[in-house]
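Taking it in order: structure first as structure tokens, then the write-up.
As you look at this complex, bear in mind that one protein chain is not there, while each of the others sits in place.
This part shows chain A:
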Amino acid sequence: MPLTLRATLLLLLPALLLLSGLFLLPIGWFLTASIAELGTWPEILEEAEAVLLSGAVGRSLLTTGWIGLVVTLLTLLLGYPVSYALSRVRGAAFTAILLCIVLPYFTSTIVRTYAWMVLLGRNGLINQILLGLGLVAEPVNLLYNRTGVIIGMTYVLLPYMVLTLYAAMKAVDQRLLQAAEGMGASPGQIFLRVFMPLTLHGVVAGLLITFILAIGFFVTPALMGGPGDVMVAMLIEREVEITQNWPSAALMTIVLLAVTLSLYAVYSRFAEPGEAVR
């Protein structure tokens, strides 16, 4: 039985209050108060132009988008087989895979990022193994560059992709696969023509949620990146903490927020299983 509008609102009320009190209200005031500081509308637009078209923000947006894209595709590549395995096994194997995915997710991002820094450093474990095996003559630079950022972020964001894909895969009606098999389809054909199309909405949802999270990343790129790996969140932090130019920070925040919310609007169309494909 569908809930009445009133019942729905009542159930959502605590969450809505929490969200508006702790998120919407403070960020709303921060943005309006900071920007109002700039003066009249023409002055605000002038400053917006100076900040957003300074070159730094534009380049940083490109960097952010590019890193987000690479990381998102990598999580899909790594996550799809894992989710598939997770959706097909039961019992102890299921629990084991799930724990491996979810446990790191409960550890703080900073701790996990530092762990990677220990592994990836010039004299870190990975370089020692590579040198020990004679695979390389010089330590490979895996840290403080784009490679480091991508490895670190892919690792941190993988659970989001896996869990989103898993939800979509679990919802696939097994009888459809059996029917395809009964009609003589090869395993490859079953996967490509039945299973994959049925999980495509999950793939899109996973890509969007991972990308949305990736473009707001701060800790991992700030710790593992090289000189040129400046993501938008890092620029915002500098304006807040170092130059204390809050209007500038607010303008950048609005850009990032607008991108995130537009992607979220797309995401919400794909997040409902079955809705988008029908």
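Assume contacts are C-beta pairs under 8 Å (C-beta built on N, C-alpha and C of every residue); 3 or more make two chains touch, one makes a residue touch a chain; residues count from 1.
Here, contacts and distances are computed from a predicted model.
Hidden chain, UniProt protein name from the list "Cytochrome bd-I ubiquinol oxidase subunit 1 apoprotein", "ABC transporter substrate-binding protein", "Aminotransferase" or "Fe-S oxidoreductase": "ABC transporter substrate-binding protein". Among A:Gly55, A:Gly134 or A:Gly184, the one in contact with the hidden chain is A:Gly55.
Contact with the undisplayed chain is limited, among A:Leu76, A:Val194, A:Ile215 or A:Met234, to A:Met234.
Screening A:Phe30, A:Tyr84, A:Tyr105 or A:Phe191 against the full complex identifies A:Phe30 as the residue touching the chain left out. In the full complex, the hidden chain is touched by chain A at residues 21-22, 25-26, 28-30, 33, 36-39, 54-56, 59-60, 63, 121-123, 141, 143-144, 222-223, 225-228, 230, 234-235, 237-245, 248.
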